[in-house]
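Let me begin by handing over the structure; questions about it come next.
A protein chain is absent from this complex, but the other protein chains hold their places.
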Amino acid sequence: MINKDIVIIGGGPAGLAAAIGAYEAGNKNIVILERDNLLGGILNQCIHNGFGLHTFKEELTGPEYSARYVKKIKDLNIETKLETMVIDISNELIVSAISENEGMVQYQAKAVILTMGCRERPRGALSIPGYRPSGIFSAGTAQRFVNIEGYMPGKSVVILGSGDIGLIMARRMTLEGADVKMVVEIMPYSGGLKRNIVQCLDDFSIPLKLSHTVTKIHGSTRVSGVTIAKVDDLRNPIKGTEEYVECDTLLLSVGLIPENELSRKVGVIINPKTQGPIVSESLETSIKGIFAAGNVLHVHDLVDHVSSEAYLAGKNAVKYINGLLEELKMIDILASDGVRYTVPSTLNVNNVEDLTQIRFRSSDVYKDAYVSVYFDEERILHSKKRILTPGEMETVTILKKWLIERPNLKTITVKIEKE
Amino acid sequence: MPTKELTCINCPMGCLLSVEFDETGIKKVTGNQCKRGELYAAKEVITPKRIVTSIVPVLNGVEDMVSVKTAIDIPKELIKQCVIELKNIKVEAPVEIGQVILENVCGTNVCVIATKSVERKK
Partner (left out) sequence: MYDVLIIGAGVIGASVARAISKYDLKVIVVDKHSDVCEGTSKANSGIVHSGYDAKPGTLKAKFNLIGNKMMGEFCQRYRVPFRRNGSLVLAFDVNEIPKLEALKTQGTLNGVEGLEVLSKEQVLAMEPNLSSQVAAALYAPTGGIVDPFELTISQAEVANQNGVEFQFNSLVSSIVKQTSHFQVFVNDTMIESKTVINCAGVFSDEINNQLSAHKLKITPRKGEYCLFDKEVGHFVDRTIFQLPTAYGKGVLVTPTAENNLLIGPTAYDIDDKYDNSTTAEGIKEVLSKASQSVKSIPTSFIITAFSGLRATETSGDFIIGEAKDVEGFYNAAGIESPGLTAAPAIGDYLADLVTKKLNAKMKTSYIDGRADLVRFEPLSVADKSKLIESNHEFGKIICRCEMVTLAEIKDAIHRPVGATTIDGVKRRTRAGAGRCQGGFCGPKVLEILSKELHKDPREIAKFDQQAILLVGFDKENL
């Protein structure tokens, strides 16, 4: 058994930033456990640009963004273990990990930070009827083949789902020589960033079919085509609108799910809306000493937000170890009226420095609406938004002084209001 | 006067911009709901540019491929040509992040550079 103050599970952008946060808060007894053979996580295969505008005020590719953090980790001499997979966390914060070189290694941690990221929803979650041939890939799997291994998983491609990875892959596959026929989106709006729609689809004249879905997969060995159809308001395919599209590949970009197998196993309470742990303002989960940040907590659109969130988790883990974190969750934070969820779900004013941020997503598209924050019955924030979409994470900032002024505050509610 | 329709990419609003322009420049932008739309339209209509990213094979590296990008954005119409110019490029490991992989791509005076490091195989 090895004693470590802070064990960080996952060496992607969240894990790296958490380690730096902890280090800069004064605790150097840290280890990052990463299952892959390099740090940086999924950034390694996101070779496109568009990362880092918030963090570094410049536009970087995924590997470049990652390299800056990796360099910092190396400069700070923070211990990292590669090809090391955590298989268990116990209630007493014993982290068991295995690797080819060291076999089973167990760490007794004082605090654990969960930064395992997320994974893609598979086809089964959609139950698309038809055959089960080869040629159906999640967009991320295709991304790995094209961007890391240098292989093309198909020649003519239909992409289902207009999330950012799907859009990015439409461009990547096109640039590397594939014929991307269309991107099919069941919702009446895209879940991806406008910038990606313009630069990944419009630039290459790839049609985006909104309110459409794939209703059948053809081809018994390799995909030979798909049937697409228009959907009604309840997202059911409309008879008579079917269209056959010949292709040898179907890419799925139909959502991401935080990867919380380990968290569930140790008993961390999961928010069914985010599929990530329920956390306090300090990003502490329902289990004392276990923190969570990044896509394992809730799926982010921008890695910059992952980094800043995880940095905070690292900092708070050190506070916890130093006995400076109050455990009582005094104030509940509720999502209501068009707000699908909030992170965090509870708040203790004594753990807040000057301000705290609540991140949330809307459950639908709202135009010219107001984001409102209520302290019990009192509306404390009311800011007009030209547009809110489920695809873009929103943030509201709560100042500590507002909280101090209302010592009996029980509930903070975030909602979307028409006026 | 020629007009061009485009979607603003600054926020999820995605304003449909209508841009009137002639050889001297932008005359009028409509459809935008904020200042950023106008600025975007100006750049996107006169000289649309993009950073192009791809990968190229590495010889004798611990990894088989290295990711690359154009050091700065290049004219949009050269995107495809840029990737084609990378088709037969191979680099010998070690590769350093920022290392020039190809100079003056498509006659733009812009370099294609590595976006990660790849060590040499031992």
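Going by the order they are written in, the chains are A and B; count residues from 1 in each one.
By our rule, contacts are C-beta pairs under 8 Å (C-beta built on N, C-alpha and C of every residue); 3 or more make two chains touch, one makes a residue touch a chain.
Note that the coordinates shown come from a computational prediction; the quantities given were computed from them, not determined experimentally.
S.K.: If I consider the whole complex, including the chain that's not displayed, which of A:Asn29, A:Ser96, A:Ser308 or A:Ser363 touches that chain?
M.R.: Answer from the full complex: A:Ser96 touches the omitted chain.
S.K.: Based on the whole complex, identify which of A:Pro13, A:Gly52 or A:Gly130 touches the chain you can't see.
M.R.: Reading the full complex, the residue touching the unseen chain is A:Gly130.
S.K.: For a quick check of understanding: of A:Val146, A:Val279, A:Ala293 or A:Ile358, which residue touches the chain that isn't displayed?
M.R.: Spelled out, the listed residue whose C-beta touches the missing chain is A:Val146.
S.K.: Could you tell which one of A:Pro63, A:Gly154, A:Gly225 or A:Gly294 touches the chain left off the display?
M.R.: That would be A:Gly154, which touches the missing chain.
S.K.: Determine and list the subunit B residues touching the chain excluded from the picture.
M.R.: 54-55, 80, 83-84, 86-87
S.K.: At which residues does subunit A meet the chain that is not included here?
M.R.: Spelled out for subunit A, the touching residues are 35, 83, 85, 87-88, 96, 98-104, 119-120, 122-125, 127, 129-135, 137-138, 140-141, 144-146, 149-155, 176-178, 215-217, 220-222, 237, 248, 259, 261.
Assume only the chains that are shown with their structure count from here on.
S.K.: Indicate the whole-number Å distance between the mean C-alpha point of subunit A and the mean C-alpha point of subunit B.
M.R.: Distance between chain centres: 26 Å.
S.K.: Once bound in the complex, which stretches of subunit B touch subunit A?
M.R.: 6-14, 33-34, 50-55, 57, 63-65, 67, 69, 76, 79-80, 83, 97, 115-117
S.K.: Name, in rising order, each residue of subunit A that touches subunit B in their complex.
M.R.: Touching subunit B from subunit A are residues 44, 47-49, 59, 61, 63-64, 66-67, 146-150, 175-176, 193-195, 197-199, 202-203, 386-389, 391-392.
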